[in-house]
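Please find one structure pasted underneath; my questions will follow.
Missing here is one protein chain; the remaining ones are kept as they sit in the complex.
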Amino acid sequence: MSINYDQNWNPTIIVFACNWCTYAAADLAGLNHLEYPADVRIIRTPCSGRMDPMLVLRAFNRGADGVLLSG
Amino acid sequence: MKLAYYPGCSSEGSAIEYDLSTKKTAHMLETDLQELEDWNCCGATSAHNTNKLLAQSLPARNLAIAEQNGMDLILAPCAACYNRLHSTELAARKDNALREQIQEVIDMDFKALTSTISVLEWLDGKVGIDNIKAKVTNPLKGMKAACYYGCLLVRPAGHTGFDDTEDPQSMDRIVQALGAQTVDWPYKVECCGAALATSRPEIGAKMIYDVITNAKAAGAECLVTACPLCMLNLDMRQAGTEKMFKEKLNLPIYYVTELVAIAGGASPAEVGVGKHFVEAISYLQSLPTRAAEMEAAEPKQVKKAAKAKPEESDGTPAAGEDAEALQKKIDAMIKGFNNNPDKMAARLIEDEEKAKILVEIISGDDKKIARLAELMVTDKEKATKAADAFITGELKKREKESKG
Amino acid sequence: MSKRVGVFVCECGTNIASVVDTVRVAEEAGKFPGVAFATTYKYMCSDPGQELIRKSIEEQKLEQVVVASCSPRMHEKTFRRAVAAGGINPYLFEMVNIREQDSWVHTDREQATRKAIDLVKMGVSKVLRNQPLQISTIPVTRKALVIGGGIAGMQAALDIAEGGYQVILVEREASIGGKMTQLDKTFPTMDCAA
Partner (left out) sequence: MVAAGQHPNIELITYAEVTKVTGYIGNFNVTIKKKPKYVDWDLCTGCGTCMEKCPNKKIKDEFELGMGLRTSIHKVYPQAVPGKPFIDAANCTKLTKGKCGVCEKICPTKAIKFDDKEEFVNKEVGAIVMATGYDLFNWEEAYGEYGYGKYPDVISGLHFERLVSAGGPTGGKIKRPSDGKEPKSVAFIKCVGSRDDTKGKSYCSRACCMYTAKHAYQVKDKIADSEAYVFYMDVRTAGKNYEEFYQRALNAGARYIRGRVSKIYPRGDRLVLKTEDSLIGRPLEVEADMVVLATAMVPATGSGELARSIGFSMDKDGFFQEAHPKLQPVETFAAGVFLAGTCQGPKDIPDTVAQASGAAAKVLGLLSKTELATEPMVSEVDINKCSGCGLCVPICPYNAITLEEIQSRNHHGPIKRNVAQVNSSLCQGCGACVPACRTAALNTKGFTDDQLVAEVDALCL
């Protein structure tokens, strides 16, 4: 399976990352210099339990192209 | 049971007897084998050494034919065919892109729905040991077989999955169901060296030699395989190996399906046993005699065990004596103990003091006398030990009493 | 609340600066609403770097601070202390991760720089809404538990006990010693294990 998309399109992708796992994992990706597209913007949350659906709706409402919750 | 049947190229050449016996076995076990129409080579060795996609597309075409005919299971008796078909079907199930690519190459629908099974899976897993037993009319009693799985049939681990990769048992169960004995031997999954037969014959011959001598060392009188290449190698090249090592090997090799068919009533000739290079019919013919010999030898073995330790002339039963004679000897010993305890005790214990105590202990104790008499007939060393133990116990008892 | 945010962009030697145009990040940050001061420095976590933050708070009358550097899991505490040394509540501070989550995972300078600017903007918007927080305290039961009585457990228990505190050593078997007691001699000195 492959996704075809416009190479020049820079989507806004918001990631809500739990401080203890996903945020740490993103740091670990950095430590290992694993490259990924620069469109990703990470917002640190104290725990994925802190995630309020309101925040997801807010992100889409303000024009985000994708939201990733991870924890 | 209905199975698609993929004979593979060797079934029409070097392994005709495998094909014949598989069909015969299927008939006997009421399995309907439906040979794939227009099947093609599985591509073993040559294709997967050169082109991965080709190596997967060749077997995939056969799988696709089976799929078109609505067959869930396909029987591939050859170990290499089985390996190629099975690994292709697994790879295609795991990787959708690969499956689509293969579809393009073979120009057929291919969903990887059909599963490939080996002869061992079919007999042990699908037909079942009890059902095989029920069909045996000519049990192979007297046969001592080494079940040889070879390097490929149960490997790689986590891929074939129907049996253990290091100590497989399915063929042993099948052969035992036919009435034969199987030996526990360490070379059952070692490589026979067939691939080296032409390129490095001196290494290949050593590998053949190792497999055959190891089977013989474990007590096997024949070898059973489920792989045409192992058969070809171990059977056809055995004479050359004998020459190279200047040693007569003379180990008949059978396909497991030949044995099932023969145990089910087929004649050795009709399943192609006469086509083997190492003469294999006379061993089958000798089985009834061997079975009778084995049965006759069984009670002897008990006596042999009794004779294991060399003894002085007294009380040793000569080989060939039966249980009755043994009892007579024991009775005579008991009499000896009752009539002349001092002399008997001296025969067991050198120390005079101790011998005296022994006499005191056993006098009037029929149970102890009987035990000592029996041991003296069967194993004098043990008798001495037992006598020693009686004395030590008695001494301790006395010591306690004197204190108390 | 007054809005005088200071933004400090760290170059981390070349760890950040080789991929992210830190000077441009600081320039852009200076234009964000509420930002009164923005600058870059080679190693923000170093003593001179922390001194820069402290002095800037004083000189620029900063009320909130954003540091754009490595992961907060690395140096958040360091910078909180630096901010506190500058005389403002350590929780009126936010850290922006432009190393682990930017310069180390991207190679396109333009895109990485744009991302850094976005992340700083995010940090500034957040810090404007931060409240001063006070640290409270909890009591400590001055006693330790060691689970497992092998080499590690015995050594830890002894060291803590020698330090003058009570230790409870719990062992699954009926004797302490663990696997060590099954060993014969131990290398490299070949002395007895028990």
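Note that the chains take the letters A, B and C in the order they are written out, and that residue 1 is the start of every chain.
To be clear about the criterion, contacts are C-beta pairs under 8 Å (C-beta built on N, C-alpha and C of every residue); 3 or more make two chains touch, one makes a residue touch a chain.
Only a predicted model underlies this, so the values are computations on that prediction, with no experimental measurement involved.
The shown chains contacted by the absent chain are A, B, C, with contact judged over the whole complex.
Listed residues B:82, B:187, B:209 or B:283: the one in touch with the omitted chain is B:187. Considering the whole complex, the residue from B:72, B:166, B:279 or B:295 that touches the absent chain is B:166. For subunit C, the residues in touch with the chain missing from this view are 91, 118, 121-122, 124-126, 128-131, 133-188, 190, 194.
In the full complex, subunit A touches the omitted chain through residues 12, 14, 20, 41, 43, 45-47, 49-55, 58-59, 62-64.
Residues 157, 164-167, 186-187, 190, 214, 217 of subunit B touch the missing chain (whole complex, contact as defined above).
As a working rule, only the chains that are shown with their structure count from here on.
Averaging Cα coordinates per chain places subunit A and subunit B 60 Å apart.
For the pair subunit B and subunit C, the distance between mean C-alpha positions equals 66 Å. Counting only residues that touch two or more partner chains, subunit C has none. The multi-chain contact residues of subunit A, meaning those touching 2 or more other chains, do not exist; every residue touches at most one other chain. Note for the complex: subunit C touches subunit A at residues 71-73, 97, 99-102, 104-108, 111-112, 114-115, 118-119, 122. By the touch criterion stated above, subunit A contacts subunit C in their complex at residues 10, 19, 23-24, 26-27, 29-31, 33-36, 38, 41-44.
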